[in-house]
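A protein chain is absent from this complex, but the other protein chains hold their places.
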Amino acid sequence: MEWAMIRSLTARERKDASAAAIFLLPNLVGFLVFMVGPTIGSIAISFSSWSLLNAPTFAGLQNYSDLLKDSVFWQTLGNTAYYVFVKVPLNMFLSLLLASFLNKEIHGRNALRTIFFLPMVASSVSVALIWQPLLDPTSGMVNKLLSFIHLGPYPWILSPNWAMPSVIMVATWKELGYFMVIFLAGLQGISSTYYEAAEIDGANAVQSFWHITVPLISPTTFFVLITSIIGSFQIFDLTTVLTNGGPANATNTLVMYVYQAGFKFFRMGYASAVAYALFVIILAFTLIQNQLSKRWVHY
Amino acid sequence: MGQLRHYLMNRNLLRVTLYVGLIVAAFAILLPLLWAVSTSFKSYPDVLAHPYQLLPRSLHPANYVEAFKTIPFLTYFLNTVKVSFFTCLGTLITSAMAAYAFARLRFPGRDALFLIYLSTLMIPRQVVLIPNFIIMKTLHLLDTHWSLILTGIFTAYGTFLLRQFFLTIPNELEEAAIIDGYGYARRFTQIILPLSQPALVTLFIITLLNIWNEFLFALVFINSDAKRTLTLGLAILRGDFDVQWNLVMAATLLSILPLVLIFLAAQRFFIEGIALSGVKG
Partner (left out) sequence: MGRKLDNQEVPMQKTVIFVAMFFATAVFSFAGGKAESATSTAPQTTTVQYAFWGNPVAIGVEDDIIKAFEAKNPSVKIEPVVSGYDDYHTKLLTLIAGGAAPDVMRIDSYFFADFLKAGALREISDLIKKANINLSSYYPEGVEENSHNGKVYGLPWGTAPLYMLVNLKMLHDAGLSLPPMNWNWNDFATMVKKLTKGSGPEKQYGFAIPLQNISSILPFVWENGGGLFDKSRQHFTLDQPAAYEALQKLAALFSAGDMPQDSLNANGDVLARWFVNNKLAMYEGAASDILNLQKVPGTEFEAIAMPNGTIKQTTVYKSNIVGISPETKHLNQAWTFLQFLRGPSGEGETLYMKAHRIPPTIDNPKYWAMYADPTKYPKLIAQNTTEISDTYGRLLPLRAGWLEVQQMLTPALQSVFLGQMSAESAMKAVAPKIQAVLDRAGKK
């Protein structure tokens, strides 16, 4: 009997593989040509010295050894890490909370969901352009409103200490709705029977949240965590337009450095190397999260 | 402590607090957008008013008309719709299929391949810009919408999102279908896909947002005015040192409006089943 099972398993796996080929093919072909191809190209560029105006010249590992000694690299990495490690947990927590509230039957739920999602619809550039005047310390709306409740005035984007928190605040404003939507999709998948059973057992809202919602939504949480970390490490538009990396380099991020090096300093080879250093860092984090996820993600 | 517990257990009180909190948060979300709308109705001297005025001194809805005329807005809009439509379509179809393979099928190298997919998300687009340009030039796709559509479809994001979602669908459903003699295609289209509506809609919305606001690739792929998309048009409105902020805001809001309407309409897909009572309190 076990022999039959093993044989059928292998047969099934063979069938799986050929089916997989068909299911994968459309995406895989495009992926290889338009994603992997350029990636390999840019890895090659990272081993070169390229001004863009002339042909690239081979540079071996020079770029990589240079970036280890580059204080700007380390500083932008630090700024980026600051951004990621504050914004990601903050956003995730707030958006999960929001999603669970807006998953209930309450009046005006659709309107509220739309409102929270609205900021996501604008590009990061537009968001930064909208927020810049609001954060003006002397007469911006934010300080004005805060003054009504006797708070402030705060320097926001004009102070090196406040600049990154301001960026995090604006980024949260923008992305809250986005992660809320993803969590909502995940919450749809939780059967109501769990909650009904819990209610019968006398659980209150907070207990239901921690013991039902959080575990059952863990695959979605994992997805949100990974994509949020990956995306946040690459922060670029917001800091460029809102603060231009300042003041005093407080909000200069890694990808900004990559872009400047490649397109303003005529060092595309070096820029690519910095980008791949970032890649290695993000990959390391993702793998760590993946390992840790085996403990808290339930499929 | 006892008082807090009593508060937390009192459903009505909790409900009201929840409501008030949501309204305050919603207001905080809306304020910057109100500012944008207000700016879009200002005259240029009003934009430069000091201190900043929330409301315009006089309304200039003509800004919207001018934004429409100053750049060929309709052309840009239709181009953006076209690129978005095909990108969303292509993404949904190819990502769902690939995600099914990753989530449900066993084949050699599956996890390694998936890791490669995931890894491409970790590379900033700025460094693959020029290689992509060269590929498009080689394929004679420069200054075409296909360059944007193809680079838009084949990002790993959709595959990742759907694979995670497919993993949450209980295996038993498919097992039962296999016993009933369902083939791969039937299982995919009649079991997995229908259960994935929220995720598919989410992917649609997110893909739409990303491609609608796509800038960097559009900047280098598109040359001619006839092919330009909205983000490029908006960048041109800000293209020199005398920026008309009121026009820029009007044009920006106009370009976002379709997305808002689509999200409103797509909302219905998140409506819970009547059976789902959720957490009360």
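Observations
Letters A and B mark the chains as written, and numbering starts fresh at 1 in each.
Methods note: a contact is a pair of C-beta atoms (placed from the backbone, for glycine too) under 8 Å apart; a residue touches a chain by one contact, two chains touch by 3 or more.
All of these numbers come straight from a predicted model, not from anything done at the bench.
Touch with the chain omitted from the figure is made, among B:Leu22, B:Ile130 or B:Leu209, by B:Ile130. Across the entire complex, the residue among B:Leu4, B:Ala112 or B:Ala265 in touch with the chain not shown is B:Ala265.
The chain omitted from view is touched by exactly one of B:Lys42, B:His60, B:Arg104 or B:His145, namely B:His145. Where chain A meets the chain that is not shown, the touching residues are 50-54, 71-72, 136-139, 155, 157-158, 160, 188, 191, 243-249, 252, 260, 263-266, 268. In the full complex, the hidden chain is touched by chain B at residues 44-45, 48-51, 70-71, 75, 78-79, 81-82, 85-86, 129-130, 133-134, 137, 142, 145, 170, 172-173, 176, 194-195, 197, 219-220, 223-227, 232, 235-243, 245, 262, 265, 268-269, 271, 273-275.
As a convention for this text, only the chains that are shown with their structure count from here on.
Taking each chain's centre as the mean of its C-alpha atoms, chain A lies 14 Å from chain B. Those residues of chain B lying in contact with chain A across their complex are 8-9, 11, 14-15, 18-19, 22, 25-26, 28-33, 35-36, 50-52, 54, 93-95, 97-98, 100-101, 105-108, 110, 116-124, 126-128, 130-132, 134-135, 150-151, 153-157, 159-161, 164-165, 167-168, 184, 188, 198-199, 201-202, 205-206, 209, 213, 215, 231, 234, 248-249, 252, 256, 259-260, 263-264, 267, 270, 272-273, 275-281.
Considering their complex, residues 13, 16-17, 19-21, 23-24, 26-28, 30-31, 33-39, 41-42, 45-46, 52, 98, 100-106, 110, 112-123, 125-127, 129-131, 133-134, 136, 138-141, 144-145, 173, 176-178, 181-182, 184-186, 188-189, 191-192, 195-196, 199, 204-206, 208-209, 212-213, 219-220, 222-223, 226-227, 230, 233-234, 236, 255, 258-259, 262-263, 268, 271-272, 275-276, 278-279, 282-283, 286, 299 of chain A touch chain B.
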